[in-house]
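Before we start, here is the structure in question, set down as structure tokens.
Rest of the complex left out; these chains stay put.
By letter and in written order, the chains are A and B; residue numbering begins at 1 in each of them.
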Amino acid sequence: MTAQQVVRAVVAVPAVDRAPRAIGNLLRAADLPLEVEAVCSGDGIGLVLADGPHAGTVATLREAGVRFLACANTLSGRGLTADDLAEGVGVVPAAVWHLVRRQHEGWSFLPL
Amino acid sequence: MTAQQVVRAVVAVPAVDRAPRAIGNLLRAADLPLEVEAVCSGDGIGLVLADGPHAGTVATLREAGVRFLACANTLSGRGLTADDLAEGVGVVPAAVWHLVRRQHEGWSFLPL
């Protein structure tokens, strides 16, 4: 139905609770090549803090290929910087724009 | 603007409350051919249980062409099986993957 061979999904993570399990379910169920970005903003930023309780989860999902991104608007609003993020977590200027731009590029969108 | 003649929408149903009315509103307002799948997960699974209070609603929406799907992750997490579902309700391995794959295939996405 589509010529695009790889499914790409940008996942909005506005809170921590459901995210790790939902992303795990997504990876396990995919029966096509799948690329995933998880964009953490608001309270979801707690998922990707270096000293947070979820560092192990994030490391495991990163090894499975998930790219984690933090919203710079959230970071500055909470007095945080990129130095507070777990290893390998990227930063986007605004989660809202990243989610819109990725869909424009053909990515699927999954809000958690 | 697009060569696709039929609009297809995959609806995420994570809770029962708003879903029946929202899906009804969607069907009534559509002025193009519309195909709808409602993917029930989490508490939304209550919408499609055979012995639940919404069996009549689901039957009516099914007659209007809506396809109902239950998330297998939710079923197993709640000790349910396909036998607990209302007539004609399908099962997908994971709601999250189904929502992503449908968008990859060109379907619109509507979270409720």
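Note that in this section contacts are C-beta pairs under 8 Å (C-beta built on N, C-alpha and C of every residue); 3 or more make two chains touch, one makes a residue touch a chain.
This structure is a prediction, so every number in the text was calculated from the model and none was measured.
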Given 2 displayed copies, the complete homo-oligomer in this file holds a copy count of 3
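Here, only the chains that are shown with their structure count from here on.
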Give me the superposition rotation angle from chain A to chain B, based on Cα atoms, as a multiple of 5 degrees. 120
Taking each chain's centre as the mean of its CA atoms, how far is chain A from chain B in angstrom? 25
Chain B residues within the chain A interface of the complex: 73, 93-94, 96-97, 99-101, 103-106, 109, 111
Interfacial residue positions of chain A with respect to chain B in the complex: 1-2, 4, 7-9, 22, 25-26, 28-32, 34, 108-111
